[in-house]
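Every protein chain except one is present and positioned as in the full complex.
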Amino acid sequence: MTHAAAVMRSPAGRELGAGVYNEKLGIWVFLGSEVMFFTALIGSYIILRFANPGAFAHPGTVLNIPVTATNTFLLICSSVTMVKAFAAANMGDMAKMKLYLVATTLIGAAFVGVQIYEYTHLIHAGFLPSGIREGSELAELAAAGELGLGTADPAVAGVYGSSFYTMTGFHGFHVTCGVVCLAYLSINAFRGKYTQADHRGIEVVGLYWHFVDLVWIILFTIVYLV
Amino acid sequence: MTTAAADAHELSFVRKYIFSTDHKIIGIQFLLMSLVFLFVGGLLAMLVRWQQGFPNEPIPGGGVLPETMAPGGILLPEFYNSLVTMHGTFMVFFAIMPLLVGVFGNYLIPLKIGAPDMAFPRLNMWSFWIAVPAGTLMLAGFFVEGGHAAAGWTSYAPLSAVSEYSGVSAGQKIWLLSIAILGLSSILGATNYITTVVNLRAPGMTWFRLPLSIWALFITAILVLLAIPILSGAAIMLFFDQTLGTHFFDATGGGQPLLWQHLFWYFGHPEVYILILPAMGMVSDIIANGSRKPVFGYHSMVYAIIAIAFLGWIVWGHHMFQSGMNPTLGTGFMISTLLIAVPSAIKVFNWMGTMWEGNLRFHVPMLHGIAFVTMFVIGGLSGIFMASTPVDIYIHDTYFIVAHIHYVLFGGSLFAIFGAVTFWYPKMFGRLMNPFWGKVHWALTFVFFNCTFFPMHTLGVYGHMRRIYDPTQYEFLKPLMGLNKFITISALLLFASQIIFVVNFVWGWFWGAKAGNNPWEDNGLEWTLPSPPAHGNFATVPIVHHGPYEFSAPGVTEDYLPQNHPPLQVGAGKEGR
Partner (left out) sequence: MTDTQGSQAAHDEHFAHPNYWLVWAALAVMTLVELGVAFLPWSRSVIVLTLVVLALWKALLVALYFMHLRFEQNRMRIFALAPLPLAVIIVIAVLTEFVW
């Protein structure tokens, strides 16, 4: 039994617990709390949508689907590069690990960039957290019935903007935290901190990153496409 | 894995006592912080009680309060609303919860499972140091324009969402931010506790050899992990309603006020189990010790804790019977709420069974433990009344509810906390609190507590509403003013009695009788260590051979048997569970 193998498993000399090392158990436990946090936000959106269907525009009329579909694809790519980085470390190929880590970091940063671009355009067009801005381009479209809102009164569409920005905003915040962690991992990797014997950081941040991707997969569908 | 964490390098005072990563120091830090907030909460309650007992009469010494709060020492109605709000807020979030989870979770878990520290000691330090600014921010809310949050500790929208309705703007935002920050501290702590209990138990410390205090803290940590984020999400949405003009809870923009109540209570009900389960667990340890007997029905106690935690997720609507929610949903909640009384009752009978024919030692922690059981029964019984929707429709938002809350939170949790502090004080500080004054404090608290809160049942049934500024504005409440005055005087005496506890606590630190390793002759692993234990706790990893309650075990000379005592030689071969 090598010390190396011992590090990536449970703490030795203890009762058999989860069967995995502390940090890995810790991140899964923490992700449980994140599920509940997004449940509050996304669950509220679902509820508000059923309560007031007329307040939500038809897909594609307000939100930019091509841009965000591309962003979805980017995030999926970053997920595969993340797990490839972990697999590389696991197999002892540190060069590949570094490559994939940097790739994940950059793609993640790109996602955030695209989301900022999306937000600025939406705000410019008049889509705000408080609803549709009076006198804006979208307000005119709403009045003309182009958005599929159940009512022509843009004030009622308030809950649409509220839920959109809160959900995607907090998701974006989580992605940003992830990118910061990934940058930190990449720097560490180039300093030779990770070995085949001990690459816990990669796995732990990886699990967080996949979770963030998972949440986006759900968000993209139920916010943009439905 | 290294055994003892014998730190060769000398840590500075700041690293050792301020930014400590040692769970024992962090536990004590939480203790000092929480006691301060317990005092603040109590002080606010005194102001509330003054107004209820002697409405529109100047408070003695009230001249120190500014004009914006109490001109001429008479509380303004707006200030009164913030007082009831902040009393609840400070007591729930900054006193009881950190006392149970932050103090005893931190202090007891590693010691009682045989670990050198928490799984993530630095994260633990962050948990404390994130809670401090949250508390400071919450205090600051009193000094902003418009006053502090005044929509109740439950912060119902739309009152809390729209500044024009309450006149409070910055105060409500501060409340929400503070709660969100505290939530992060709690979630990090819960992650730490769960990982520690799962992965760091010493060899031989199987799940069913864990003391009930640890079981309770573990299950509570799971509740914290999963319930607090709901509050965080809801608080963020409410904050955005206040600041960004979103419309989550505002009907004019397509929002739903009832959504706030559902989200809040989906968190709120597990929260009240967070506020009672650790108390129950510690009381089990204390009563077993004071009875010199194993806990009656240890396994069913564990299953009862788990059942309470499970069922606690599907009862939240009983806070909302009067809200206008779907009545069919309400019926479902009535049934689930009545059900949850069962595991709690099992626990009560088991505590009684533990004491039955025990070699009773009425030390101060035991007295508090007994008070816990009896007062919790009363609080639980009033809960049965409220669980029934038709009854609740009458007594909702009256003082009957206030009576229930305080019987379970004060009569329950706080007595357990007094007992637990007294019990583990020698381990924390190496000295004992004075037992005589401990008993005096207990007796006075018990009497004045009941004088304060029992009459509130009567007030409630007569129709006295909660959170109202001046009861005398209602003709039908005027006959109750005598009772209100009685309650207020009892409350003031109750508050004054706590001085004894504070003095005893401080006195003990410097002049208490020195405590050996095991002054209570208890079985937990912490009592095999010096008082206080060294950094890293155990010099060698303890091996556990027995369950936690081997009191008066046959074949053992002493009437207790520490968990890591070598297996018994005697032929019977039963070494505990």
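Labels for the chains are A and B, by order of writing; each one numbers its residues from 1.
Throughout what follows, a residue touches a chain if its C-beta (ideal position, glycine included) is under 8 Å from a C-beta of that chain, and two chains touch if they have at least 3 such contacts.
Since this is a predicted model, take the numbers as computed values, not measurements.
S.K.: Considering the whole complex, which of A:V67, A:A110, A:A143 or A:L214 touches the chain not shown?
M.R.: Considering the complete complex, A:L214 is the one touching the chain left out.
S.K.: Please pick, from B:W153, B:W175, B:Y266 or B:F538, the residue that touches the omitted chain in the full complex.
M.R.: Missing-chain contact among the listed residues: B:Y266.
S.K.: In the full complex, which bits of chain A touch the chain not displayed? Write them out.
M.R.: Interface residues of chain A facing the absent chain: 1, 5-6, 8-10, 12-16, 18-20, 25, 28-29, 31-32, 35-36, 39, 43, 46-47, 50-51, 59-60, 65, 69, 72-73, 76-77, 79-80, 82-84, 87, 90-91, 206-207, 210-211, 213-214, 217-218, 220-222, 225-226.
S.K.: Touching the hidden chain in the full complex, which residues of chain B are there? Just list them.
M.R.: Contacting residues on chain B, toward the hidden partner: 203, 226, 230, 256, 258-259, 262-263, 266, 313-314, 317, 325-326, 328-329, 541.
We adopt the following convention: only the chains that are shown with their structure count from here on.
S.K.: Which whole number of Å gives the spacing of the CA centres of chain A and chain B?
M.R.: Averaging C-alpha atoms per chain gives centres 35 Å apart.
S.K.: Quick check: in the complex, which residue numbers of chain B touch chain A?
M.R.: By the definition above, chain B touches chain A via 1, 3, 115, 119-120, 187, 190-192, 194-195, 198-206, 225-230, 232-234, 236-237, 240-241, 244-248, 250, 252-256, 259, 263, 541.
S.K.: Within the complex, which stretch of chain A touches chain B?
M.R.: 6, 10-15, 17-18, 22, 25-26, 29-30, 32-34, 36-41, 44, 47-48, 51-52, 55, 128-131, 155-163, 165-166, 170
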